[in-house]
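Here the complex is missing one protein chain, while the rest keep their positions.
Let's turn to chain A:
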Amino acid sequence: DSHIQYERVGADVTMKCGSMDWDAAVTWTANGTDIDESHLNGSYLILKNVDLTQSGQYSCYEGSSWHLKYQTYLRVGTPPKEPVLLCRSNNYPKGFYCSWHLPTPTYIPNSFNISVIHGTREMVCEKDVFPKNRCHIRYLQLFSTVKYKVTLTVTNALGKNSTTVTFDEFTIVKPDPPESVVAKPVPNNPRRLEVSWQNPSSWPDPESFPLKFFLRYRPLILDQWQHVELSDGTSHTITDAYAGKEYIIQVAAKDNDIGTWSDWSVAVHATPWTEEPKHLTTEAQVTETTSASTSSFMPPPTTKICDKGAVVGNGAVAVCWTAGLVLAAYGLLFI
């Protein structure tokens, strides 16, 4: 009769041939191959310090008749290490998801159990079909002062382990990166690039929970990024691009008030309009950097976001401008 046996890496394994006596004459095979008698102690099979390669099917046959007396499937593995658990809200205020993984494989099947406790209430985290190690929760209440406590327990035949994370509703908010980022040259403007993007589709309510954006861009030939923070709108015109140089551009998003910045969007490439007929729009061509006259390569004034004149684009509100408003408001209180 068939059987599965789980053993730890490095353990010593003793297999008995079913109900056969110790001194019976038997032959053991591993995956069909006869095992040498040196591994036998009577009719028992001794495997010392097992490793992963010794996983497989072990069968025991009675000496003369070749009747199959016992069969087992040996799976060598490890008990689980402490799992890695991450919870995040990319769809605020709808809810959040938690995803997990093991830092090292166990080589045997594992089962996961997740519990979410909010104050005194236990909430159900619905397992996602895909990806597998993920579940999601809907918020029942918003603006909670009580933390969420999520515990993940992983169990297998050789042991168990768990980890817990505790967090406030606001700290795990992190949108997905902006989508459909497009950068285009502006005709007859050799220093401009027009960038536009869309809110991530997972963000359910940009009207009530607006996003702000962070744009970074640099010519391929330089390492230093330039940054622009935008509180409004999903487009921006870069006005200080080096003429004729290919640029790499990325955008990130963040809830206006809470949480952290998203990962950077997929990078897009664009080159400002030039008079010559070569069109280096979106192909990543290695530009002729050294041959180009570096003497004309003067760094233009960096787009200071506080300099009102430099900021172009619908609704781009510079950070300093808002700070000035706040200070003015606060100053008024002391009148």
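One rule holds for everything that comes next: a contact is a pair of C-beta atoms (placed from the backbone, for glycine too) under 8 Å apart; a residue touches a chain by one contact, two chains touch by 3 or more; residues count from 1.
Here is the rule we use: contacts and distances are computed from a predicted model.
Chosen from "Proteasome subunit beta", "AP-3 complex subunit delta", "Histidine-containing phosphotransfer protein" or "Cardiotrophin-like cytokine factor 1", the protein name that UniProt gives for the omitted chain reads "Cardiotrophin-like cytokine factor 1". For the options A:71, A:99 or A:144, the residue in contact with the chain missing from this view is A:144. Here one chain is not drawn; of A:44, A:107 or A:209, the residue touching it is A:209.
The residue from A:170, A:214 or A:261 that touches the chain not shown here is A:170. Mapped onto chain A, contacts with the missing chain fall at residues 93, 119-120, 139-147, 149, 166, 170, 207-210, 256-258, 322, 325-326, 329-330, 332-333, 335.
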